[in-house]
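Here's a slice of the assembly, chains where they normally sit.
Chains here go by letter, A, B and C, matching the order in which they are written, and residues are numbered from 1 within each.
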């Protein structure tokens, strides 16, 4: 992933005001920064949802200005919203989102077990879940997608202690098989331990910080994703 | 594309099975609209003359509600965004949602037609059955296609409850006219002859062809940010 | 947006001062959208209108059946044809905007400007038609096929303008409205052939009808004049409107530069 001097606009407002960032394959990058700094916007830009107004960028080798469609197929985004269908059960939701990318039913089941949804909750409609249970379901949908680039917007919010551990384990596994992960979070204690690199977003721009070096995935692999 | 369409249609219909919104609420609504028309137009002779028009008007109003419901499902928890982010083929989404909508509309229309036959004293005649069935098929598919197209445009926009009718109603006017005249011919309302109906069915056919191609191509750009 | 408000004020202030030119539109003065060409066009329009008045009100004869009221024809038919042209132009520009190799906001702006003028002309058509209807049919409005389909067409383009006003980025505005425009233009044939489809009260095609020419030569010439005059007016309005839109977009871009600075400064606090 590479961004140079990226500007993105919502309405009239420059949510990103010249951001430069390079992320290598296998890294877990933590985006932090004050409210309204542009973290969510940066993730949406990477996911190909927000058009680039100025500057340049490539994601997984695809140009962000010309080739946004092909990026999306390989990227998984967990936004502030969960994107679940309230009338369907947990299993049906995970299965639907898995099926859209051709996940097998074994993969779907594995994702549900991973997020602790395989028991009582499997057949409960999403409308009856608690906030944290919904978040878990959304994560399971994401896990079932097996994306190459994971973009997570405050994934820990609403999860309980075990949920957080499960999530962290899942993310580490994903990087082990070559995925790259970008996490935006305000929970520095939690996400900081996970991340291989800390990046601060302020005023739509990016300030690099010294890596926390929680794992060593990034040092080993150094090809630009 | 067709696999996606099948998935999406299956999901929409399953949600309908779970929530029973069409069966329990739209059907009675449409029936009430018919009764209401009869009230507003109080004179018997008038109602009998314009019955086919009323059937299609009631269908249109129900269409508005159905489309709204169909996209409320998607926007309630940001599923449209999730779909875009997942790189799901927009043409597939379009066809899938249109298919589900057509299925729901078809059920509705059968009930409406039955109501008209009973309330407004219309006669079914053997010679008109082929025309009647093909008119209903063509009109249903046409309405579902346009409804989905403009529903996708209005979804997620603030004030969507009101934008949708504004865009949709003028466009479906040809369907209203064509279907009304063809139905009149099929039922022999006010002495119409079956042969008069075929050109109108042709108009409906053109409409369907236009919107199936146009919609499939245009849906992507429409829901794009 | 507080800082956007500031932005705009500042940029407007900058635009009002004599020195800078607004990028991309190529005027000498940033505060106007006129050029020698449009001025010439404007003058031509005025002359054409004057000649039209002369022919329409004085030189062309009254109709055998309709009497003096036939003179409404020149406004009614002149505006409707130009409205068709305008909507056609909207559709063509929209297609150009959507076509990958020509994607440019200029096309989007032409489409929008043309639709606005088209809606204006269509309103004139409806108005003149209603007045004429009062004289010819004794009623302002009849539920005749063409009259009704015209109303639908009119409302469709109001919807088109509503879609343009939804907000979002310029690109998003362009894409959405282009799709709507390409669908709405299909109603024009419906309006045109509606008289054939349903035999209604409204005049059938009387000009292009080659079998029996009904119109007096001078009437035909006046009608032609009306067409020319309204087309000139259309061109003049669209060019200006499109330039004003370009200036607004350029203003947004200038505003963007300023907003970018503001945004970058957020972190220093």
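General remarks:
The criterion applied here is as follows: a residue touches a chain if its C-beta (ideal position, glycine included) is under 8 Å from a C-beta of that chain, and two chains touch if they have at least 3 such contacts.
No experiment lies behind these values; they were computed from the predicted model shown.
Beyond the single copies displayed, the complex in its entirety has a chain composition of A x2, B x2, C x1.
Throughout what follows, only the chains that are shown with their structure count from here on.
Taken as a graph of touching chains, this assembly is complete, with every chain in contact with every other.
Nearest to the common centre of all protein CA atoms is the CA centroid of chain B. Comparing the CA-atom centres of all chains against that of chain B, the greatest distance is found for A. The centroid of the Cα atoms in chain A and the matching centroid in chain B are 39 Å apart. Distance between chain B and chain C, defined via averaged C-alpha coordinates, is recorded as 32 Å. The geometric centre of chain A is 46 Å away from that of chain C, both derived from CA atoms. Each of the following residues of chain A touches two or more other chains: 51.
Residues of chain B in contact with two or more other chains: 225. Of all residues in chain A, those touching chain C in their complex are 7, 9-14, 17-18, 37, 51, 53, 202-205, 207. Those residues of chain C whose C-beta lies close enough to touch chain A in the complex are 1, 4, 7, 167-169, 171, 252, 255-256, 259-260, 263-268. Residues 47-51, 69-77, 79-88, 92, 96-97, 99-101, 125, 145 of chain A touch chain B in their complex.
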